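For reference, the structure discussed in these notes is given below.
Here the complex is missing a single protein chain, while all its other protein chains stay put.
Moving on to subunit A:
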């Protein structure tokens, strides 16, 4: 009994990266804030690429608290959606090229989001990683942490609850 031969690395990588790119590029607001995602297997790290337009207090200067909240929320939704879609991408139910063409499954919706501001956001890049604490049929609970220079010195953390896309497999990838 031999196990099936593993797919070539490039095939696996290309499929996963193309699917992630399709998801990220489909959201104008993610482009507006210039947030990119780094992938290690199924783990994502969000990167908020600094720009002057993200400043909230020009005297300090510091990143706008609303931008920090948005960055954490974008990372939370993307991580949750990614983990939710991962099995379908791997099973071939979702085709990355069709996703890139706009055939995207519905995303989770934010129910509530609570941000703790621990330090002021410095005028430089920021990073965030989310942990899906629980993902059920209807609801999911996600924690996010964000840092800049030191991974163990968080400048913000957040918790959010999300409503998962409803309506089963058939409607999941509708193209309306």
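Rule of thumb we're sticking to: a residue touches a chain if its C-beta (ideal position, glycine included) is under 8 Å from a C-beta of that chain, and two chains touch if they have at least 3 such contacts; residues count from 1.
Following the convention adopted for this analysis, contacts and distances are computed from a predicted model.
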item	value
Protein name as given in UniProt for the chain not displayed, "Fumarate reductase subunit C", "sn-glycerol-3-phosphate import ATP-binding protein UgpC", "Hotdog fold thioesterase" or "histidine kinase"	"Hotdog fold thioesterase"
Of A:20, A:44, A:104 or A:128, the one touching the omitted chain in the full complex	A:104
Touching the absent chain when the full complex is considered, from A:44, A:115 or A:130	A:115
Sole residue of A:33, A:85, A:130 or A:144 that reaches the chain not shown, by the stated touch rule	A:33
Residues in subunit A touching the chain absent from view	26-29, 31-33, 52-59, 62, 64-67, 69-71, 73-74, 102, 104, 106-107, 109-117, 120, 176
